[in-house]
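Note that one protein chain is taken out, while the other chains of the complex remain in position.
Each chain carries a letter (A and B) given by its place in the written order, and its residues are counted from 1.
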Amino acid sequence: MSETAHAPLLEARDLVKRFPLPASFVDRMLGRVPAEVGAVAGVSLAIDRGETLGVIGESGCGKSTLGRVLLKLYEATSGEIRFEGADITAMSEAAFRPLRRRMQIVFQDPYASLNPRRTVGEIVGLPLRLHDGASRREAEERAAEFLPHVGLSSDHLRRYPHQFSGGQRQRIGIARALILNPDFVVCDEPVSALDVSIQAQILELLQQFKAESGLTYLFISHDLAVVGRVSRRIAVMYLGQVVEIGPREAILRAPAHPYTRALIAAAPRLRPEPGVERIHLGGDLPSPISPPPGCRFQTRCPVVKQICTRVEPVATVVAPGHHVSCHLHKGEPA
Amino acid sequence: MTDDTATRPAPRSHDALSPFELGLARFLENRLAVASAVVVVLFVAAAIFAPWVAPHDPDEADLFRRLQPPAWLGGEWAHPLGCDGLGRDIVSRLVYGSRVSILVGVLVVAIATAVGILAGLAAGYLGGLVDRLVSGLVDVLLGFPYLIFAIGLMAMMGPGFQNIILALVYKEWVVPCRIVRGETLVARELEYVEAARSLGASGRHIMLREILPNIVSPVVVVATVRIAQVIILEASLSFLGLGVQPPTASWGSMVADGREFLIDAWWVSTFPGLAILVLVLAINIVSQGLRDAFDPRIQA
Partner (left out) sequence: MTASAEAAREPLLLIEGLTTTFPVRGGTVTAVDGVDLVVHEGECLGVVGESGSGKSVTFLSVLGLVRHPGRVTARRLRFAGRDLAALDEASRRDLRGRDIAITMQDALTALNPAFTVATQITEVLLAHGRARSRAEARRAAIDIMRLVGIPAPETRIDDYPHQFSGGMRQRIMIATALACRPKLLVADEPTTALDVTIQAQVLDLIGDLRRELGMSVVLITHDLGVVAENTDRVAVFYAGQVVEQGLTREVIDRPAHPYTRGLLASMPSFDDLDRPIRAIPGQVPDPARLPAHCRFYDRCAEARESCRVPVDLREIEPGRLVRCARAGEVADV
């Protein structure tokens, strides 16, 4: 097999994204360096063509920012992003533009993600106008042909987003992301805003596209069961870092990181196993402006040790393809 | 999975309308606003068709009719609202004076809104240096009281129609600019803007085609209120003798003309004053109706 066949579709190395906090007038006068929020604090991962990598974590863990940095919607502070082996990190917007059609995103909020002043035809046709130079009529015609693929009808073309239910609007967003037949799609909590019975419809739709055109997904969610259902591998994020990554079964059935264990224990089950106690995580997420030294999870960890307060753990291999960043595990560095 | 979304009937009657049609339908339900809109339209029509509407030449002085009272107070029906200190017909001067007021109001606000939208979009979307420059200028201009600022400019540039427009636009653009900048800052973070960016849309496309259509309602609503404000400002300048120069009729200068006769011939000042009041009030009611119909979020 050739070298490129082994190269992942998308790869991130030591990716960091910090947002400066708005500096006060006094701070600026005094020449103080503005404080920064480290939303993504050194993430490395690789996604193979055709796979779905699930990213799980609680609000504020940086999972949505990670997705946007990978698509260059936010500029990375440092680190490297490679798409098909090519470094895209420092590419200018103009140079990157042709790649945009191959890397798309489906958003969480079916209300905020559609421009209320545009018809469905204009929304779904926009990618064609931007990338294929399609005329208004052409774009609308092709949008009409595409709508049935997402379970909508071409009669919906001239309607406005407010005329649709949440699930239908999510279908419109999916049509916009997929009409150019991209290779890589970030799904940022695509079903979190929807009712349970509608969630299943949207998950089915996403799965169906993947089966038909070999899409690669980065599937971001806070819902373990949803991520477990759609992903082959799962990355667990805490406070801007991937604390554990591995095959779905390993993460969900034999979690190695205490945070992953707590997350799994806290997820409500339909058939709770009797006698299994929830692991209580004390306190809240620390502020990402000043994360704790050493291990970022030490303030809430039920099995915290002396070393955790001083030394930042590095990713260690616990099983093939299963890496964890925790001092509990001794092994080869990943 | 074949759900029945395709065959689902539109749930509500208003659903088939575009956001604009929806707003229009709501506006037409507001009777007071519609009545006020009719008043505004009548004023505008009178201004446009002044030569046909006005019974006399507004500048024709007739000293025999000096301070002639309104028809019902012993005047004659040829001059229903009486005549001013030079014996000019007040009705005709009101009709011609509306041209100045309305034209200044509309032109100033139109130019200011265009400038304000561009500056506000650029400041809000691009941020950085552009934002600091625009916002700095806005802050400086806000530091001056409007009327005194305009008086100062008029004193420097000299009176005249063009200069009035300039003197008012100099500061007026600040109003739409601040609104647009604020709305743009909010819209910039919305996911549909992010979606356009992820598709590789240009900054111009995003500003003009994604953001602008969504912030145009508050801007239009505010613009209508501002027309009323500018009409008052123009009247004030003309009242102070800094506006259009005699003999051109303007409501402000007409009020000023009548000052010395307030006791003996109240009608000379009162009718132009009333004209200002009615037009400004009607515009404000229309604008409030527009706000309620198109943009329930913002407050006066």
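In this text, contacts are C-beta pairs under 8 Å (C-beta built on N, C-alpha and C of every residue); 3 or more make two chains touch, one makes a residue touch a chain.
Computed from a predicted structure; not experimentally measured.
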Residue among A:V33, A:A211 or A:L270 touching the omitted chain: A:L270
Which of A:Q199, A:Q241, A:Q298 or A:T316 contacts the chain that the document leaves out: A:Q199
Footprint left on chain A by the chain that the document does not show: 58-59, 165, 167, 195-201, 203-204, 222, 224-226, 228-229, 248-249, 252, 262-263, 265-272, 278, 280-281, 284-285
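Following the convention adopted for this analysis, only the chains that are shown with their structure count from here on.
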Chain A-chain B separation of Cα centroids, rounded to whole Å: 48
Residue ranges of chain A touching chain B (in the complex, touch as defined): 68, 71, 73, 93, 96-97, 100-101, 103-105, 107-109, 112-118, 126-127, 130-131, 148, 151-153, 155-156, 159-160, 162-163, 167-168, 171, 173, 176, 201, 204-205, 208
Chain B - residues contacting chain A, complex: 1-3, 5-7, 10, 15-16, 18-19, 190-192, 194-201, 205, 210, 213-214
